[in-house]
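Only one protein chain is missing; all other protein chains are in place.
In this document, chain identifiers A, B and C correspond to the written order of the chains, with residue numbering beginning at 1 in each.
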Amino acid sequence: MAKIVSLAEAVGDNVRDGDTVAMEGFTHLIPYAAGHEVIRQGRKDLYLVRMTPDILYDQLIGVGAARGMKFSWGGNPGVGSLHRFRDAVENQWPRPLEIEEHSHAAMANAYEAGAANLPFATLRGYIGADLPKVNPNIKSVTCPFTGEVLAAVPAIRPDVTIIHAQRADRKGNVLIEGIVGVQKEAVLAAKRSIVTVEEIVDELNPPSPNSLVLPGWAVTSVAQVPGGAFPSYAHGYYPRSNAFYIGWDEIARDRDSFTAWIKENVLDAKPEDFAKHAGTKPARAA
Amino acid sequence: MAKIVSLAEAVGDNVRDGDTVAMEGFTHLIPYAAGHEVIRQGRKDLYLVRMTPDILYDQLIGVGAARGMKFSWGGNPGVGSLHRFRDAVENQWPRPLEIEEHSHAAMANAYEAGAANLPFATLRGYIGADLPKVNPNIKSVTCPFTGEVLAAVPAIRPDVTIIHAQRADRKGNVLIEGIVGVQKEAVLAAKRSIVTVEEIVDELNPPSPNSLVLPGWAVTSVAQVPGGAFPSYAHGYYPRSNAFYIGWDEIARDRDSFTAWIKENVLDAKPEDFAKHAGTKPARAA
Amino acid sequence: MSDFTPTEMMTIAAARALSNDDVCFVGIGAPSAACNVARLTHAPDITLIYESGTVGTKPDVLPLSIGDGELCDTALFTVSVPEMFRYWLQGGRITTGFLGGAQIDRFANLNTTVVGPYDHPKVRLPGGGGAPEIASNCGRIFITMALSKRGFVEKLPFITSMGHGEGGDQRERLGMKTKGPTRVITDLCILEPDPETKELTVVSIHPGVTREQIVENCGWAIKFAAHVIETPEPTELELTTLRDINARTKKAHQGDKEAA
Partner (left out) sequence: MSDFTPTEMMTIAAARALSNDDVCFVGIGAPSAACNVARLTHAPDITLIYESGTVGTKPDVLPLSIGDGELCDTALFTVSVPEMFRYWLQGGRITTGFLGGAQIDRFANLNTTVVGPYDHPKVRLPGGGGAPEIASNCGRIFITMALSKRGFVEKLPFITSMGHGEGGDQRERLGMKTKGPTRVITDLCILEPDPETKELTVVSIHPGVTREQIVENCGWAIKFAAHVIETPEPTELELTTLRDINARTKKAHQGDKEAA
């Protein structure tokens, strides 16, 4: 049964130095507040997993918290490069970053296989592409019925997965709505999980019997952090700050301005500071 | 784009003698009206696929429409045997029935693989069970990363899949709610598909952005048949007639009483006759 | 309460083995009754899952089928059947699975497929359904079956789902990490696998039942554990709860007689 705790407790209880950590959210519901708490608690040597390492992983890489990263698209969506990621790969600053690179399809299937407790995923993928030449974790399987050869990748099984969601009830049952990405799979594939939510309510009231719900007994810790997905967004609560994403390009381009930003907005800040973003825009009808 | 037609046209256009046909619905939303139309149109030599061949397939087998069946549980749920199915397997009446038998997990995975355009499905299954000894379509694959040996079954790719759903809009977009079974996978795995619905509406209005919708361009034909799932049920419209399921045991036990029932309720009946079942109970709030 | 039937005793004995922390994969019939009696008595927070995709369901009446509307109406959420078998069952999220069958052998293997040869069966049974993977993927398995010579047999014609195979550590040797059948609850007694041989052994006898009755109703030479206890008789709360839900269920299932 999920424990409902503070964000500091959730991260303290579940994220350990050296862990393989997946913070997921496909553009929507990215767990920024939780990622900042990981930085504040000084976790190190993390192996980060994420389909689209955007600004949050740029920050974790930039502060030197990561020893490696498994990913499929490492850019600032619609804006350009992740400068801290590039600095780590191109110049090993602040430390070298071991990378394992896949396609989106492979990563999505690998999470799905992890949730399904399979050791590998099969896909029609990577045909004619160069990634299999540089990534030994892309292999093949042969269909025992047709003889077709398909791509195979290992299942993703994080030590801990961290996601953000709209709401939870007091038993820790979690509702996720809108662009749901790979969050369900990432949580079910992991040994432990943290879910930050906009609000904790008495009754979950999913709008449909088929809504995406994670039951409390499949989640380790739940923490209420209103605004915790900012500058990403929470469908029904507040929109994406595209302006922040555009502005990040300038901040992250330079090591000093990045470091100053982290000190002011992460190290000297606290989870409650995200609450102001939850309220900056009227909630859009779900 | 789905064509919105009468049930007779939908079956006439899409179901051919000898076809591999999946009529799905896991207890809920079983397409009885469409199955009866298949019987009325005299289709023969069908290869039937269904996880839980219940009364509908008992009827198709009993009239001799089927040359074979792929399935995972062939009983009258909570009641007992399917007598027409047993008569076909035990006594070859009215004709022999070739069977390919799987577990639920294997069938569900095989539909899923079909929808995903993979030639086979992988599962942790059949360990220590005898089915692999009698079903050559249960093989194994070896994980290229861990060396683990897992079960493999061929993907299901029906010629035509038939399902029942709550409603469609005028573009043929279909909403399914409640116990959704394997219907989405069965439709996406098939070459052609028929969806019968309780009602056709101007606006589909799914209750959640993540509701199960089949877009009109992924469906071949849509036909409005109120009550078309009776004696199964349509969540939000009318309940399951457990009394019918209990009563079927007596009807189907005897070849003559079965044949008389089919004449009266299928051959001499029409799709519109199902409408009376749609109205027998007040709709339950969805 | 001394006025109860053997089937009631069986159902209540099964219910008692469940706790608030259990996540149960429920089958139709006795398991469904047992799980819901547990939920309505000592284990209100137990999680019940039916293979139709309904998770955290709290039915007011017992379902006739595995996918009655009642299950979805009262569930926390409902998933597709592929997801149920992939993420929840195979995913290792189920603590306790319930199975039953037409026949069982001394190592708790079950047959629900055929009597006679597979290709020319004397009796064609419904088949395995979810059983093969329930048996291997749930943390532990409870089996409920009335004890009878026809049901408890020396040798199965067909193994639909594996219990302890040929006994001993066969499950481990086949790579399984789950416990398999840890308890068989019958209408006369409770059996558990011997820790070493894994042969089913009587550990508890229901009130008023004799050892002779048990021996006479078993198709193999059944063994008794060194210490056999008497199953505590049903409490009034247990019995009332079971009878109430059965009465509600009977009323609901026969309420639409116009149908057939």
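Convention: a residue touches a chain if its C-beta (ideal position, glycine included) is under 8 Å from a C-beta of that chain, and two chains touch if they have at least 3 such contacts.
Keep in mind it's a predicted model, so treat the numbers as computed, not measured.
Engineer: Determine which of the presented chains are touched by the chain that is not presented, and list them.
Structural biologist: Displayed chains contacted by the hidden chain, ordered by label: A, B.
Engineer: Quick one: say which of B:A8, B:V79 or B:A116 touches the chain that got left out.
Structural biologist: B:A116
Engineer: Given that one chain is not shown, which residue among A:N14, A:Q59 or A:S103 touches it?
Structural biologist: Only one listed residue reaches the unshown chain, and that is A:S103.
Engineer: Just to verify: which one of B:T122, B:N173, B:S193 or B:S241 makes contact with the chain not shown?
Structural biologist: Going through B:T122, B:N173, B:S193 or B:S241 one by one, B:N173 is the residue touching the chain not shown.
Engineer: Quick one: say which of A:G18, A:G42, A:P77 or A:G279 touches the chain that got left out.
Structural biologist: Residue touching the chain left out of view: A:P77.
Engineer: Taking the full complex into account, find the residue in A:A2, A:A66 or A:L123 that is in contact with the omitted chain.
Structural biologist: A:L123
Engineer: In the complete complex, which positions of chain B touch the hidden chain?
Structural biologist: Chain B touches the missing chain through residues 1, 115-118, 171, 173, 184-185, 188, 204, 206, 209-213, 215, 217-218.
Engineer: For chain A, which positions touch the chain that isn't shown here?
Structural biologist: So the residues of chain A touching the unseen chain are 26-28, 51-52, 71-75, 77-79, 81-82, 85-86, 89-90, 101, 103-105, 108-109, 111-112, 123-131, 134, 148, 178-182, 184-185, 212, 231, 233, 235, 239-248, 251, 280-281, 284.
The working rule: only the chains that are shown with their structure count from here on.
Engineer: So how do the chains connect up here, line, ring, star, complete, or something else (other)?
Structural biologist: complete
Engineer: With chain centres defined as C-alpha means, what is the inter-centre distance between chain A and chain B in Å?
Structural biologist: Roughly 39 Å separates the two chain centres.
Engineer: Show the residues in chain A shared as contacts by 2 or more other chains, in ascending order.
Structural biologist: In chain A, the residues touching two or more other chains are 117-118, 206, 209-212.
Engineer: Would you mind listing the residues of chain C that make contact with two or more other chains?
Structural biologist: 72-73, 78-79, 86, 90
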